[in-house]
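A single protein chain has been omitted from the complex, and every remaining protein chain is retained in its original position.
When the chains are written out, they are named A and B in that same order, and each has its own residue count from 1.
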Amino acid sequence: MKALRWGATALLILAALAAIGAHYVAPAGYEHQFRESPGVSPSAQHPLGTDDLGRDRFARLIYGLRVSLILAPLAAALTTLMAALIGGIAGYCGGWVEGCALVIMDLFLSIPWLFLLITVRAMLPLNISPESSVFITFLLLGVLGWAASARIICAGTRDLLKSEFVWLARASGFSGFKLLRLHLLPNLRGTLLAQFWISIPVFIIAEANLGAMGLGVAEPLPSLGSLLRELQNVVTLRPEPWRFMPLLVLIMVVSCFQTLLNKNEVRT
Amino acid sequence: MKRFLLFALALLVGPLAFAQNGGELRFCINSEPKTFNPLLAQDDNSEVIRYLTAGVLLRVNRITQKPQPELATGWKVLDGGKRIRFKLREGLRYSDGTQFSSADVAYTMQQLMDPALHSTTGDAFRSAEGKVTAQAVSPTVVEIAFPAPVANLVNLFDTVAIVSEKSPQKETATLGPFYMAEHKSGSYILLKRNPNYWKKDAAGRPLPYLDSVRLEIEQNREIEALRYRRGEVHLINTVSPAIFEKFTADDPSLVRDAGVSSDTEQLWFNQSPTASLPDYKRAWFTSTNFRRAISQAINREDMARVVFRGHAKPAIGIISPANKFWFNSKLKPHPYDPAAAIKLLQQDGFHQENGVLKDRGGHAVEFSIITNAGNRPRENMAAMIQEDLKKIGIKVSVAPMDFPSLIERISDKLNYEACLLGLVNADLDPNSQMNVWLSSADNHQWNTRQKTPATPWEAQIDKLMRAQSSSADNSKRKQYWDEVQQIAWEQEPFIYLVNKDTLVAIAPGVKNAQPSTLRPQTYWNVEELALK
Partner (left out) sequence: MLRSVGLAVLRLLVIMLLASMIGAVLIRVAPGFSSDEQQLNSSLSAQSIQAIKQARLTNSDLPRYYANYLAALLRGDLGISQSLNQPVRDLLRERIPVTMRSLVLALALAWLIGLALAVAAQLTRSRLLTFLTDGVSSTFISTPAVVLALVFVLLRLPPQLAATLLVFPKIYRYSQNLLQQSYQLPHVLTARAKGAGAWRVLAWHVAPMAAPQMLALVGVSVSIALGVLLPIEVICDVPGIGQLAWQAAQSRDLPLLVNLTLVVTFVTVCATMLSDSARRSFTRSAA
C-alpha cells in the first residue's frame, strides 16, 4: 500500500509538472491549428493525433489538465468546506437551526440551478477571458454542490454528539465552533474525504456538460471536461481509441486522489 | 391440367405482383412537434407532419424545382399576380371520407389569413395592407385575390395545407398520402396510408407504396446515426460531415452528397445605433472597409475543407451558386488575402503595433463573437475565425450560448458585438428574405427595425426589395435581385462564409429515393418511396 501511495503521489506530481511546464512538454501549443492535418492519427509530431481543427491533442490534454487539476480540486475543497460547516453547525445546534438547514439543503437539491448559471454567464462581459470564465464556472459549481454531503454530515454530527468522547470534551469545556472543529469534524473525516474525492470528477464532468450550453470553458482554452465532450461522437470514435486518452487521464488522476485520501486502512 | 394450374397460379400471383410494396418507412425527428394543426405548423417537426399528411394544390418538384399539379389540375395567374385561379380535381375525399371541394380551399385561405393565426405561409401572402379573399367560383374552381401582386405566388401554395371545412375531424382529416394514426409523447408518431389518397402511379397503382411512416423522436444525432447503421431507421435528412465520412468509409452506398445547398453561414457585426457599444467599436463595425477587411482575412477554403470535410463551398453572397436562376453569376468569391485586409484597414486609420492591430484612437482591435452553443460546426468556424484574425492582430473572444439567450441578444437587447449564425433558405425564391433585407424589418440583423435607412445603400436595397416583391415578372425581379446581391457583396453587412452541401443518408433498401438539396431532402417524394 505504501508503494501504491508513492506511485499515486509520483503520478500526480508528474501530471502537475507536465501541466505547469506545458509550454515545454507540448510546444505545439493548444490553439495552433495545423489545418493541413485535421483529425490525423498519432504520429511523432502529434503523439495523440490532432482534433477536428488540426490542434494537437497532446498539447490540449496537457493544458486541459492545468485547468482541471487546479480548479476542480479547489471547487471540491470549497464544496467540502461548505458541507462541513453548514452540515456540522446544523447537526451541532439541532432544533430549529437543524430544521431550517435541512430545508435549505432540500431546496438546494431540488432547484434548477442551471438557470442561475445561465444568468450569471449572461451578466459577465462577452469578452471575458477563458480562464476567468472557467474559474467562475467552477466557483459556482463549488458553491452549489454542498447540499448532498451536508445532509450526511448533519446526520453524522447528530450521532457523534451522543458519543462519550464528545461528552468528555464538553465536560472539559469545549463547546461551539471549537468542539466542532477539534472533535466532531475530524470524526467525520471519512464522509468529508468521500465528498472531496467524488466532487473532483463530478465537477470536471459538470463543466463539460455545461459547455454544451456555452457555460464551460471558452475557445480556444481546453479543459479535461471539454476534451471529454468529444467522446460523445461515439459513431466516429470507435476506430480512434487515442481519443479516450482524456478519460484515461481523468481516471488516473481520480484514482491517485483516492489512493492518497485512503490513508487509514485497517490492517489484519 | 398443366395449363389450368399455370393459369390459376397467374391469377393468384398476378395481383400480388402488382400489389403495393408496403412496409413501414422509419426516420427520426429531433423533438416533439409543437402542433398537429397544419395551418399552425412553424417548427421543423410540425412541418414534417404537415408535409406527409397534408394535401396541397400544387407541389414544387424538389429536383426540377418546378411546380406540379396536386389537388389542382391547373392554375392561372391573373391581374399581374394579384389573382390566381385554380382548377381542382373532382371526386376527391379526405381520409375520413369527407368530400373535397373548392369550398375547402376558400375556407383554408380564410383560416390562413386570419391575423390572429400568425403563420409564415399566411404572412408570405400579405403583400400589402388589405384583405385576401378566396371565392369558390364553382365546386371545382376557386379564385384567390390579393391586395397587391405577390412575388413567387404559385410556389407559395406548396406549403398551404388544404383543410376541410366540413369534416368532423377538423384539421386531422387529410388529403395527403398519410394520416396521423398514433402518437406516443416523447417516443414516436405513426402515420398510416390514407385509404382515400387520390394519386396513382403511371401503371395505375394506388399510391403511396408504403403502408406507414414511423417518426421516431430522437434528439441525439449520434444515436440516430447508430440506428441508421443498424437498419432501425431508413433515412437521415441531415448527416454531419464527420458521420458522412465514417459511413462513406464503411460503405459508400449508405450516404449521398446531394450537392451544395442554398443555406448559408454568416458573420455580422452589430451596427445598431442603440446598442450599448463604445463609440470606437461602433465606428469599426459601421465601416465598410473594416467589414471587408475582416472578410478578406477569413480563410473560407480552409473552413470548407476542415470544418465541413470538403462538403461545403466558400460562400459568395446572399444566394448560393446552387440557386442557378437567382444567383448573380457576375459575383466572385471574396479572396483570402490578409495583406489586402491590412491595406483596407490602414485606409481607415488602423495600424499594427507589436502584432496588435489598433485603431486611430489607439484602441486595440478586439471583439467577441456569439454563436449557438452545442452546434459543433459553428463553434469550430468561430475558432477558425479567431485564429485567422489573430494573424492580423485582432483578438477575438468566442462566446457560445444557448439559443434563447442568443436570440434575446440579437433581436431584443442588442447587447452583442458580432454574431455567427446560419440562414436556412427553404425556398429557392429569395423573396422569403424580404424581412432580412428591408431596413425596417425585424430580421435586418445588423441594424434591426430602422425607422429610416441608416445608409444610402440600405435605402437602395429597400427600394429594390419593394420593387421585386410587387412584380410578378421573374426576369425583372432577377435584375433587382442581382443589384441587391451586388450591393450586399460590396458592403458585406453579412460576411457570408460557406454554403454547406446537403448530406443525407438513404438506406439501400429504399427504392425511388432522389435526394434533393431542398427540404425535405430525402422524402420529398414520399408517396413514390418503397422498401425492398
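Side notes on the structure shown:
By our rule, contacts are C-beta pairs under 8 Å (C-beta built on N, C-alpha and C of every residue); 3 or more make two chains touch, one makes a residue touch a chain.
The structure presented is a predicted model; accordingly, all values stated were derived computationally and were not measured.
Among the displayed chains, contact with the absent chain in the complete complex occurs for A, B. The missing chain, though absent from the display, is touched by one residue of B:Asp96, B:Asp211, B:Glu366 or B:Glu408; that residue is B:Glu408.
Between the chain not shown and the residues B:Glu70, B:Glu171 or B:Glu218, the one that touches is B:Glu218.
Checked against the hidden chain, the listed residues A:Gly176, A:Gly190 or A:Pro241 yield one contact partner: A:Gly190. The chain that is not drawn here is touched, among residues A:Ala10, A:Leu107 or A:Leu168, by A:Leu107.
Interface residues of chain B with the unshown chain, by the touch rule above, are 31-32, 34-35, 42-43, 115-116, 118-121, 123-124, 126, 184-187, 217-220, 222-223, 226, 402-409, 411-412, 421, 423, 432-436, 440-443, 449.
Listed for chain A, the residues touching the missing chain in the whole complex are 1, 4, 102-103, 105-107, 109-116, 118-119, 122, 148-149, 151-152, 154-156, 158-159, 162, 187, 189-191, 193-194, 197-198, 201-202, 204-205, 208-209, 228-229, 231-232, 234, 247, 250-251, 254-255, 258-259, 262, 264-268.
One rule holds for everything that comes next: only the chains that are shown with their structure count from here on.
Put simply, the C-alpha centre of chain A and that of chain B have 43 angstrom between them.
In the complex of the two chains, the chain B residues touching chain A come out as 222, 225-226, 229, 242-243, 245-246, 302, 305-307, 366-368, 370, 373-374, 376, 379-380, 382-384, 386-387, 397-402, 405, 416-417.
Touching chain B in their complex are the following residues of chain A: 31-33, 35, 38, 52-54, 118, 121-122, 126-130, 211-215, 218-220, 232-236.
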